[in-house]
Structure formats: structure tokens, C-alpha cells
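Report on the following structure.
The complex appears here minus one protein chain, its other protein chains still in place.
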Amino acid sequence: MQWDVVIGLEIHVQLATKTKIFSGSSTAYGAEPNTQANAVDLAMPGTLPVPNEEAFRYAVMFGLAIDAEIGRRSVFERKNYFYPDLPKGYQTTQLAQPIVGPGHVEIDLPDGSTKTIRIHHAHLEEDAGKSLHEDFHGMSGIDLNRAGTPLIEVVTEPDMRSAEEAVAFAKKLHSLVTSLGICDGDMSQGSMRFDVNISLKPQGQEEFGTRTETKNLNSFRFMEQAIAHEIERQMEILEDGGEIVQETRLYNGDRDESRSMRTKEEANDYRYFPCPDLLPVEIDDTFIEQCRSRLPELPDARKARFKEQYGLNDYDAGLLSGDANLARFFEAAADRGKDAKLAANWVLGEFSARLNAEDKAVVDSPISGAQLGDLIVRIADDSVSSAGAKKVFEALWTGENDKVDAIIDAKGLKQVSDTGELEKMVDEVLAGMPDQIQQYQEADEKKRKKLMGGFMGPLMKASKGQGNPKLFTEILKKKLEG
Amino acid sequence: MHNKSVAELSRDLAAGEVSSVELTQHFLDRIKQEDSKYNSFITVCEDEALADARKADERRRQGDATPWTGIPFAHKDIFCTNGVRTTCASKMLENFVPPYDATVTANFRDAGAVCLGKTNMDEFAMGSSNETSYFGAATNPWGSDLVPGGSSGGSAAAVAARLAPAATATDTGGSIRQPAALCGVTGLKPTYGRVSRYGMIAFASSLDQAGTMARTAEDNAMMLNVMAGYDAKDSTCIDRAVPDYTATLQEPLTGLKIGLPKEYFTDQLSPAMAQTIRDAIAEYEQLGATVKEVSLPNANLAIAAYYVIAPAEASANLSRFDGVRYGYRCEDPRDLLDLYTRTREEGFGAEVKRRILVGSYALSAGYYDAYYLKAQKVRRLIQQDFVNALKDVDVLMSPTCPSPAFATGEKANDPVTMYLEDIFTIAVNLAGLPALSLPAGLVDGLPVGLQIIGDYFSEARLLNAAHQYQQVTDWHQRTPE
Partner (left out) sequence: MTISREDVEKVAMLARIRVDEQQVSELEKDLGNILNLVDQLQSANTENTEPMAHPLDAVQKLRADEVTETNQREAFQAIAPATEAGLYLVPKVID
């Protein structure tokens, strides 16, 4: 049987505020355990929450970016359950009256088409702490530094039909929140975490099947694998005539395995009710307009501008505009380098490859966009060959030197483009290669191309690698073909 | 010395007739001698009190004294006190020493007042007799076999027994007014949001309010001057100017319009109780007030609404007591579930557990609409009743409780009967209004409280009305035999 896949996502996005959602504790990542957990975060008796204005601004900015209705009156509720990383014994979250109402996000699909994914709502809530499962004499350790970090939970409609679409959406959301500057987007630190709801139905059937939820996926790759894994699992069950159990599952990316965490029957009865320590938050027009004025250029607009302003093709523009930091880097390189296409090639090629290889974020790059721009200038004016340029890039990256021209000089990478000098070298080299010249002249167009390489080797050697290969080729052609 | 009011002691300190150290030592000695009879204190902080008294005397010498500088008083053991054990009368917090102050605590500290200790109460403020305290019930100075009321029973008993001239208290359904009435002292529950709840251990967040207890209305006014005001640490606290509550005490009551809710004067009230209250109201007429009957049609629903909302909120508020970060933890938990269930079984008393379970039930799937949501709607009906009644009159008056102090053990085994003790006080919390109880007579030789309810933020008027009454009567000066 053919199956339709139905996917909906819930995404926890950590907001990049300085302090927690209900207390003035720092949210900086990586501090010693429990050094950023104050009386409120620890749920000490008698302590009370006071909401962070910036968290609301970020949520509203997100809402504006997805063209959503802003909740003019939003209400925090208590979601009651016991867990050691949840100090109050309830999570303060929003349910019936969230800050962001229905909206939508457009995603680009590999076939070049676009698709609209509807957002059901997004709400503000607090993150939990962390349980460390290293063994302390058979005990677990609890670190509450993360407890109370503001999150928006973005809930989509079940609008995705494949792992590909789900990942495209996830990437688009990542691009959106990082462009807005409301999330640092660092997945390895858990800044974005995905829960995936998946169900299958016989192709063409209207009614959705029973769904499962796979929780806490924190990379695009794991998400893609987990979805593929879950589709496979459900398909096997259904094809054997079995039934899907509504449950929450955990996926182990290292082993490509999943297991049931709890079934619907075991699901908690969360006993939601409005938090009596907090009052309804009213958002007025002024607040919304202030948030609107803080909206930076968003990926879709940026992509259009990159095509228009820099003459990039759709594909390159898409890649460069998605990540705000990469986009900023590219613009710096292109503006300084005065050759946008060359800059795009370098940013998407050498630079991105290097980041990937070293698992670095754009902001952690040792070289700046302007530095790459300086290199672009020298490539464009033929001062350095592409092979030489890679050496310059390497020296910049390792911090050997931070000036492009100084590196070119120091390493003797300056390309000789003086045609008189180059002609002299060609004449000298050709003088020693009469056979090859004859061979060349007798060959057809196709073969000639190949044979050209035979002259280039000795020429580069003669010029100590500094001769401009493009000019060498031109001069050679002239001499050989008369 | 211990028969003097805070106002008098403040004048004596200012005049240099007594030092704070002398005063403090005097009250500490009295507690030592007398409190074995009343059990009104859970913790006495002798060393800290004397150190604070010395600081207060020094501050006075520097010419930087406030009316409270050097005045000894007591805190209900629900307010967190930095460095001093705060138990909420629960085994759960038997050894809990908070490293922070409640805002109320800090306010008294800043004023230079001297905290003698922490007073007994019903566990987590859940009770009307003080019998749910893990540290044993406090008893009523008017009779050793009588309850002092609750939950602020220790504060009321300590003030009535002259072990402290004043004490802080809290009121969620009558927990200031009922013990004040039963012990013959004056107690005020301010408007919800008038006093910060930060650092005050929560029972039911939307109903809890910190307030005052002392023998005279004037002393209550002095206390409220220290306690009232906006606190950015409490989101439910109201940002509104605080008047000097002592400034208007002397105003005459001529033209004061008193409403008597007919629902609070039914046959259920004994003839002696009814007569005592009518006598007190006659006194007000003598002072120039006029009286008319008003109606609170939904008054009969108050207890039902309260016993959904309060336990529901409490069930979540008390989830933090899980044996992980502070407080009691059971011995050798087998696993996480065992840690939770045994810590909470052993750490909480019977009434607290009952309320947590009722609250959890009322919030659980399928019942939320029928219980919690319904109760919050009924709450608005009750509030509207008060708003309507207070359109025609300035204050409402009623008995504070249906009867004088009852015997220890009399109602302890029947939660519902105990709940009915709050029948006249509870609606005020649901509406968030201020109300005060003052001694207004004796029935069977025991004090009877008159409750005065006012409009939002009318604390000054309530205190004024109580003060004027206390100028022409001496019920508040009566002492137990």
C-alpha cells in the first residue's frame, strides 16, 4: 500500500535574553552548575515570578515575522508535574491565551517550488534545568542554571508531508529566529529543540492516522533520521495489519533506534490552571509598533535583495540569505571585494567548507568578511592565482598574518601579469619543446586542449608558480596557433 | 511595660525613658516565663533580637530613628527571615533557614524593629484553630482548653498574652480576623495587593494577604505604615500611593454609613453573639454613624468557591516541597518516586495533604470546568455583591465568627465543620477587600470580634472606624483572667 506521511512540529526556541523569563538571573551558557539559579529559579518558599519584558518583545517580533496575530492579552498557566529539573513542580507556560496566534512560514523545496506551513500558535514558557546522568554513587545530579530560561514553543499545523519538508521548515525557522536576533541558533547547546508528530494514512485518505511524538531532537540531521526511522517503523506495523499506539518516543541518533517513553494512557494529567502569581499581560499598539521597528531584514526579503543587488542566482541567494550571520559575512566580503559572484563562490565554497570541517559557527570564524573581501580584490585584479589565493586564505585562517597583501608578499604569491615578461618566458620554454609544438599544431581542437597542459607545467615552473595562468594560456595560443 | 501599646512604647523610646535592649529583654523574659502555657512561638530568636535592639538603640543615638526603631514584635512563621528558621509550622520546613528576607520582613528590619521570634500557626496556614501545627497547637490565653483560632493563632495568642505588643499575620480566608476575634485583639487584612507577598510562604496565591495584629487600631495603623506599598518582586502587588494610616485615626465618624449584610445576621448566630454585635453597632450610631441593611445574595456560595480555589492553588504551590533542594527529605529513598511520595507523605500533616488532594482533584482532567472555572466565576458574583453593597454604604459590619473560641479538639476531626468557622470572613478574601476585626464585647466571658469590611484600599477608613470605637470602649484593653 502507498502511504501519505503527515508531520507536525513543535519547536522550543530559547530566547537570547540576558536574563531568565521570571527572574534577574543570567542565562549565559556554560556557567558552573547552579551558579545562575537564584531564589526564584530554585523555587525557594515564598518567592514569586516577575516576567521579562524582552522575552515578550522577542515573542512579538517572532509573531510579526510570521504574519501572525499578536495575543493582546496573554495568560500564563501552570502545567503541573513532578520532575527534579522542574523546581516548582509546575512549568509556567501559556495554553489558552498564547502571545502569538496563527501565522505562516513559506519554505523552499528542492524542486524550486515553495510551500506554506501554517503555524498554529507560539507561546512563551520557561525551560527546565538539566539532569546529569553521570553516576554520583547511584544518584543523578541536577543543574538548575537553565531552569527559567525563556522559550517560545512554536507549534505548526500538520502541514508537512515528508522528512525533507520538515527539515526545510526547521531550517527556515532557524534562519528566521537567528535573523531576528531572538535566538542564537546554537543547536549543539540546545538553543532549538524539535518534537516531531508523525502519522501515516493510506494514500488519498482524508482522515489522519494515529500519531506518535518523537521528542527532543536537537540537530537537523537527527531530525531527518528520526523521521525516516519513525515512518519506517509505522509503515511496518501498519503493513503487518497492526495499529499505531499514540505515544511519546525517544530517538537515539547514535544508534538510529527509538523507544517508547510513555503512552497516552500513561500521559500526565497536567492540571493546567491560570498562574495566580502572574497577571494577564496586555500588549498594546505602541508595544507592537516598537517591536515592528526592531525587526531586521528577514530571510525572504534578503534573498530577493541579494538577487537584485548582487546579481546572484536563486540558489546562491537562498543559501547566503538564510543565516543572518553568513549573510552579513557575505555582504562584507562582497562590498569590500567589489565582485559579488566571486565573493559568493568563496563564502559558499572555501569558507563554508572550512567552518564545517572545524564545526565552527560563522561568528566564531577567525577571519572577517572584510578580510575575505581584500582577498577577493586580489583575485579579481589577477594579483594572485586561485591556488595562491587558497594559500592566502589558509594563512588568514590560522592567524599567521591578518593582511592579505602582506601574506602575498611574504609568501611570494604575487602573480606575474606583465605580458612582456610572460612572453619572454613562453618563448624560452617553447624553444626547448619543438616536438610538442608540432604535435599540438597537428592535433584537432579537442586534443589541443589536453596538450596545452603539457606547456603549462614547465611555464609555471619557469615562473616559480607566479605566472598568471590565464595570460600564459592566451600568449601560448597566440604563439602556437599563429 | 508589656501592657503598653506600640504607640506608647514608641513614645517612651523616643523620650529615652526606656531602651530597646531593656524592652526587648523584658519581652524575651515574658516569653520564657509564660509561653510554655500558650505555645505561641515556634522559634524565639533571643540573640538576634538583642543584637537588633542594640543596633536600634545606636541608631536612635544617631538621630535616625523611625517610629518602629527598637520596638519588639513577632513575625508569623510564614514570613521568611534571613538567617532565622522559618517553618510554616510544618515538619517539611522544620530546619529551614532561608538565606533571604520576605519583603515584609525587610521592611520591618529597615524600620529598625526588633523581631522577638516566629509565631505558631496552622501548618502552611491551613486551619482555623492552630491545631494543624507540627509544633503543637497554640492555646488561647482566655482559656487553656480553648483554641486561639487560626491560622495566625500564635500571633493572636502572643499579642493577647502580652508576649509581644504586635505581630505580623496573614489572612487567606480569615486567618487574621478569626484568631484576632477569638483572642480579643485587633487585626487587619488589607486589600489584596496592598502588601507584598514576596517571601511569604504561599498557601493560595490569589487570596493570601499579609496583615497586622496588635491590641489597638492605632498600632495596626503603625504596622501597616511599615508593611504597605508596591514591591516589584510581587507581580500581584498594586502600585499605589501609601497614605499615613495614623494620620486619619482621629477623624470623627459623623455620617459614616454602615451596612449590615442580612445574610450575616441569621438565626444561626446565637442570641448572645447577635446582641453583642448589635450593641457594638449601637455604639457606632452613638458616634454619629447611620445603619442600614444590605444584601450579599451570593454569600452562601463563598465557602464552596473558597474550598475549590484555595486547595487548587495550594496543590500547585506546595509542589515545590519535594525533598530535592531544601526542607525535609525522607530517609534512604529507593528511587525518585519514593523520594517524592514518602517525603511528601511524611513531611506534610493530614489537613495539608487533604487540601492538596482536593485541589489536585478539582484541577484534574474532566473536572476543571466544573470546579475551578466555576469557582472563579462564582468569585466574581461574590465580588459584585460587595461592589453593589458598597455603593450605598461606606463600610459593612458583621460578627467576625459565628461564636467565641471553641474547645481544642472540638472540630479537629471534622474538616467541613471547621471550614464553616470562616463563614463570615471568607467572602472578603474572594473579593480581595480589606477587613478588620476588633474586640467588641464578651460572650460567656470570651472575646467577640466585630468585623468591618471596606471598599478597596479603604484601610485608613477601617482603622479610623476601629480607633474611634476604641476611644469610647475598652474591650480591646480587657485581659484574660
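Each chain gets a letter, A and B, in the order it is written, and its residues are counted from 1.
Everything below uses one rule, namely that a contact is a pair of C-beta atoms (placed from the backbone, for glycine too) under 8 Å apart; a residue touches a chain by one contact, two chains touch by 3 or more.
Because the structure is predicted, anything quoted here is derived from the model rather than measured.
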Return the single residue from B:50, B:304 or B:443 that touches the missing chain. B:304
Would you indicate which residue among B:47, B:239 or B:481 is in contact with the undisplayed chain? B:239
Missing-chain contact among B:18, B:336 or B:442 belongs to B:336
Using the touch definition up top, pick the residue from A:274, A:337 or A:467 that touches the left-out chain. A:274
The missing chain sits against subunit A at residues 17-19, 23-26, 32-39, 42, 44, 50-56, 75, 80, 82-85, 131-133, 136, 138-144, 250, 261, 268-269, 271, 274, 276, 278-282
What residues on subunit B make contact with the chain left out of this view? 96-99, 191-193, 206, 232, 235-236, 238-239, 298, 300-301, 303-305, 307-308, 315, 319, 322-327, 329, 333-342, 344-345, 348, 353-354, 356-358, 360-362, 364, 370-371, 373-381, 383, 415-416, 419, 431-433, 456
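Operating definition for what follows: only the chains that are shown with their structure count from here on.
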Residue ranges of subunit A in contact with subunit B within the complex: 39, 42-51, 78, 80, 82, 84, 87-90, 142, 269, 271-273, 276-279
Help me check something: in the complex, which residues belonging to subunit B touch subunit A? 79-80, 86, 88, 93, 96, 98-100, 102, 197-202, 204-206, 232-236, 312-313, 315-316, 319-322, 324-326, 336, 340, 360, 363-365, 368, 372
